[in-house]
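Only a single protein chain was left out; the remaining protein chains are all shown in position.
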Amino acid sequence: MNYVVLTIFFLLSALTLGSGIMVVTVKNIIHAALWLISTFVGVAALYMLMEAEFLAIVQVLVYAGAVSILVLFAIMLTRQITGTGTRQLHSRWWVAMLTAAALFGGVIVPTVWQQGSSWDKTASDAQAILVQQATEANGGTRPEIIPVAGTEELGAALMGEYLLPFEVVSLLLTAALIGAILIAFEERTRRRRVLTLAEELALRKRGIVEPHDEEGAVVPVDAEQAV
Amino acid sequence: MVGTIPIAWVLTLAAGLFCIGLFGALSRRNTVGILMGIELMLNSVNINLVAFWRYLRPMGTAGLTFTVFTIAVAAAEVAVGLAMVIAIYRARQTINADEADTLKG
Partner (left out) sequence: MPFNPPSIDLTVLGMPALLMAWGMLVLLIDLFTSNQRVLATVSLIGLIATAGVGLLTWGTQRTAFFDMVVLDNFGTVVNWILLGATALSILLALDYLPRQNLMRGEFYALLLFATSGMLLLVQANDLVMIFIGVELLSISLYVLTGFAVPRISSGEAAMKYLLLGAFAAGFLVYGIALIYGFVAANDAISSTSLTAISQDLAAKQAAGIAINDPIILTGLGFVLIALGFKVSMVPFHAWTPDVYEGAPTPITAYMSVTTKGAALVAIIRLLTVAFAALRPEWQFIFAILAALTMTYGNIVAIAQKNLKRMLAYSSIAHAGYMLMGVLSASPLGASAFVIYLVAYALTNIGAFAVLTTLENRGMAALELQDLRGLYRRHPWLSVAMVIFMFSLAGVPLTAGFMGKFAVFQAAWDADLKWLVLVGVLTSVISAFFYLRVTVQMFMEEPVSAEAAERPVFATAPLVVGLTIAVVGIIILGVVPSQVLNFVNNTVVAAAR
């Protein structure tokens, strides 16, 4: 037993699950977003523990960096409806609680534990093969670090076996980008703009608007109205 | 990691995070809160995938690549979702032409 790894694992589990619970229960939605960052960092550390360094860095960059900042921005831009005073949970939150608990205790955990020992046997076999290969490559002595598939293999897989999904994901990101801009931007046609001289003249003839106020500044008119 | 911690523990941790996220997504009234719950669910899946990769197929890449795809898709989804939150908020704030039309029609 490696007690260091064990301790780290339990600390990280406590961090991840504890901040996860805070995310879904705290009243203040900004605090929830901050706890979310803590959960993301905990998950990144777990990846580190499982020797997936590249994914740990991606997790910090994308989730802890980008997604959580996006969430905070959205909260700040809409703060009147996300105030701290209002109730944050449904009145029937206990139904959700029961559903989640039933799924956890009734479905996933028994399933996983029932399969656990056979998986652990496969895992120790796979690990033994890894150690043996690493020892052979090192000239007979067992090296400090047993290599597993890392960034290099991941890159090769993304350009090889997984080329098609990789390319499609890039299209998906494009679609999401266009969509987000389309939805969040003010509509072009609705934007108030200053009229051209010709339009102003036409409007004045029809008597729709008084184009100048007392200071002589041009009063913007809805472009739609001008047509 | 392998040999010290049984895989079932890691999977239980992931299942716990998934169900916490599920609870959040089902019980929050606030849209951003629901989105945060969904993010927790997707994160827990990634723990599962990485654990399967490390324990069962340490020299393969299927679990790793799938995690990368999940992260990308989750980020795209959250970006679109937050854009919608902002747009709806703005639409509620301003009385625009369409609403006036709605009253007439």
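Just so it is clear, A and B label the chains in written order, and each chain counts residues from 1 on its own.
In this section, a contact is a pair of C-beta atoms (placed from the backbone, for glycine too) under 8 Å apart; a residue touches a chain by one contact, two chains touch by 3 or more.
For clarity, every value in this text was computed on a predicted model and none was experimentally measured.
Asker: For the chain left out of this view, which of A:8, A:37 or A:108 touches it?
Answerer: Checking each option in A:8, A:37 or A:108, the one touching the absent chain turns out to be A:108.
Asker: Which parts of chain A face the unshown chain closely enough to count as touching?
Answerer: These residues touch the chain not displayed: 107-108, 110-112, 114-115, 118-119, 122, 152-153, 156, 159-165, 168-169, 171-172, 174-176, 178-180, 182-183, 187-190, 224.
Asker: Across the whole complex, list the residues on chain B that are touched by the chain not included here.
Answerer: 18, 21-22, 25, 31, 34-35, 38, 41-42, 44-45, 48-49, 52-53, 56-57, 60, 62-63, 65-66, 69-70, 73-74, 76-78, 80-81, 84-85, 87-88, 91-92, 96, 98-102, 104-105
What we mean here is this: only the chains that are shown with their structure count from here on.
Asker: Compute the distance, rounded to whole Å, between the mean C-alpha positions of chain A and chain B.
Answerer: 6
Asker: Show me the residue ranges of chain B that touch chain A in the complex, using the header's touch definition.
Answerer: 1-13, 15-24, 26-30, 32-33, 35-37, 39-40, 43, 46-47, 50-51, 53-61, 64-65, 67-69, 71-80, 82-87, 89-90, 92, 96-97
Asker: For the complex, give me every residue of chain A touching chain B.
Answerer: 1-2, 5-6, 9, 13, 16-17, 20-21, 23-24, 29, 32-33, 36, 39-40, 43, 46-47, 49-52, 54-55, 58-59, 62-63, 66-67, 70-71, 73-75, 77-78, 81-82, 86-90, 93, 95-97, 99-101, 103-104, 108-109, 112-113, 115-116, 119-120, 122-124, 126-127, 130, 148-149, 153-154, 156-158, 161-162, 165-166, 169, 172-173, 175-177, 179-181, 183-184, 186, 190, 222, 224
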